[in-house]
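The complex appears here without one of its protein chains, the remainder shown in place.
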Amino acid sequence: MDISERIEQSKTRIFKAVFPNTVNHYDTLFGGTALSLMDEVAFITATRFSRKRMVTVSTDSIDFNHPIPAGKIIELVGSIVKVGNKSVKVQVDIFVEDMYSDHREKAICGAFTFVALDEHKNPVPVL
Amino acid sequence: MDISERIEQSKTRIFKAVFPNTVNHYDTLFGGTALSLMDEVAFITATRFSRKRMVTVSTDSIDFNHPIPAGKIIELVGSIVKVGNKSVKVQVDIFVEDMYSDHREKAICGAFTFVALDEHKNPVPVL
Amino acid sequence: MDISERIEQSKTRIFKAVFPNTVNHYDTLFGGTALSLMDEVAFITATRFSRKRMVTVSTDSIDFNHPIPAGKIIELVGSIVKVGNKSVKVQVDIFVEDMYSDHREKAICGAFTFVALDEHKNPVPVL
Amino acid sequence: MDISERIEQSKTRIFKAVFPNTVNHYDTLFGGTALSLMDEVAFITATRFSRKRMVTVSTDSIDFNHPIPAGKIIELVGSIVKVGNKSVKVQVDIFVEDMYSDHREKAICGAFTFVALDEHKNPVPVL
Amino acid sequence: MDISERIEQSKTRIFKAVFPNTVNHYDTLFGGTALSLMDEVAFITATRFSRKRMVTVSTDSIDFNHPIPAGKIIELVGSIVKVGNKSVKVQVDIFVEDMYSDHREKAICGAFTFVALDEHKNPVPVL
Partner (left out) sequence: MDISERIEQSKTRIFKAVFPNTVNHYDTLFGGTALSLMDEVAFITATRFSRKRMVTVSTDSIDFNHPIPAGKIIELVGSIVKVGNKSVKVQVDIFVEDMYSDHREKAICGAFTFVALDEHKNPVPVL
């Protein structure tokens, strides 16, 4: 596979129903739950792209455009947007969907940077 | 949208890393965790297909073909496979992927049946 | 102990209060939570019966007869119902009890099949 | 039912497998997990005895006789041991069982006191 | 550091927002969640005081003075209150704070006793 194929096949999705165990006392998705899922989808995307041992080194600014009420469905999508020699950047978007209509819009987005490490925890090329 | 388009667009995916909080003492994915995720992906698939209030009524036989070790990635895929008047059947497959190679195979599969209810909990057509 | 004594002593019970962290947005027990508990009680029943390393291989059809509202108590009961040479079948029933009356009824039922494995993951007799 | 029958029928059991998501870094059951399960079984026992709205007011001393390693099965048993006018005391014992032998012993025990409240949160007789 | 300095620097705090995943069906903090957090803060306090391998051996009576509603903030504070040769006692207080006023009061308190163990699980001096 060439890099553009690897980028395409590493695109990673997580759907989730916003149930009461994921919300704050305003009955909207707790920001920490969103961030935890974003890190998980970003980690899986980076790993499926490089097939190396990937570790989060930083996030860019993450924007919470609007709150996500209980009783919605969310989809997280992770995509490789930058491939460096020893690091990759993964863009994560969270879309919110109504349950009872086809309405869907982007609610949260951010980017996560990962490096590849060997067994001795030394940086290695991502590909 | 016609039915085949609704079926296509309702296909629902959940990726997950098999971390220690999801495994049993054999260090393989706890069956209960797998079943819980299968029900969640099936519920979201059924809801995104019908855009009605969907409730699980039964599962068919579910097959655990082989155990899923810690440190793997899994992908659950939910697809509508049968549309009745007042119920739909959702097939759920769990694929297991190595982290450090492109190897991937099906590990668990089963089907879940949902009915659509109105606000008074009476059955209504799914579409 | 003979087999009927082993069956009797391996009967396994889990009570649980249906608190908000176990429900969906309809305020009823999330099906995935029920399935996860059913697999746990079945695994414990099978293990306490055979005292071997037991692994889930399949479920039969599981029936959700009616939804279980928040604020109820449930009891899961696991019982050995079939003993083969290299597998056992465990029936799991979930009963729902009112908190403030003695009313109780069966809500969900299903059966789980387990095989016994040795340390090298080869099938061995369950007893 | 008279009181001794209510005591008998309110006896409440929770079995649990000691999986990695319940242990501390010594690979033994985290004390907090044990206490959380003890409170849940005590609450259910008190509620099933009185069928009133029960609230924990205190615990007696709780004794952790020996640590419970990962890969064991535990059973919590809650029993009414004292019935006052406006409170009940529930004894909770945790037994630990080997998976691969019939060995079983008591590991943790303690007692929880509950009062019954009406809808306005005023104390009422437990029976 | 002398003992009074160790006591001072080992004081340990955990703040937590009372979100829906921590409450019972009365919409107040589940007693088991409170006990689990109390054990965690006590364990960390004892460990930071002695820098040895600490194990819970018992609790004193724990008092739940009043229920803690959803939508509050709690602070747990762990403090060493007694230093024996081979054990320490940690007092844990839970304070409840309004979100939208400066009102704050003590809601739950109790004490936990820990012993220090060496690698072979034999008791050793705590300091």
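In order of appearance the chains are A, B, C, D and E, and numbering begins at 1 in each one.
The working rule: contacts are C-beta pairs under 8 Å (C-beta built on N, C-alpha and C of every residue); 3 or more make two chains touch, one makes a residue touch a chain.
As the structure is a computational prediction, the values presented were derived from the model and not from experiment.
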| item | value |
| --- | --- |
| Contact list for the unshown chain, restricted to visible chains | A, B, D, E |
| Sole residue of E:12, E:33 or E:79 that reaches the chain not shown, by the stated touch rule | E:12 |
| Absent-chain contact - pick from E:57, E:73 or E:117 | E:73 |
| Among D:10, D:24, D:45 or D:113, residue touching the chain not depicted | D:24 |
| Sites on chain D contacted by the missing partner chain, in the whole complex | 20-25, 27, 30 |
| Chain E residues touching the omitted chain (full complex) | 12-17, 40-41, 43-44, 47-48, 51-53, 73, 97-102 |
| Touching residues on chain A - with respect to the absent chain | 24, 26, 30-33, 35-40, 43, 53, 55-64, 67, 110 |
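In the analysis below, only the chains that are shown with their structure count from here on.
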| item | value |
| --- | --- |
| Both-way neighbours, i.e. chains that touch chain C and touch chain A | B, E |
| Chain whose mean Cα position lies farthest from chain A | D |
| Whole-Å gap between the CA centroids of chain D and chain E | 20 |
| Two or more partner chains touched - positions in chain C | 17, 20-21, 24, 30, 40, 43, 53 |
| Graph class of chain-chain contacts, one of line, ring, star, complete, other | other |
| All chain pairs that touch each other | A-B, A-C, A-E, B-C, B-D, C-D, C-E, D-E |
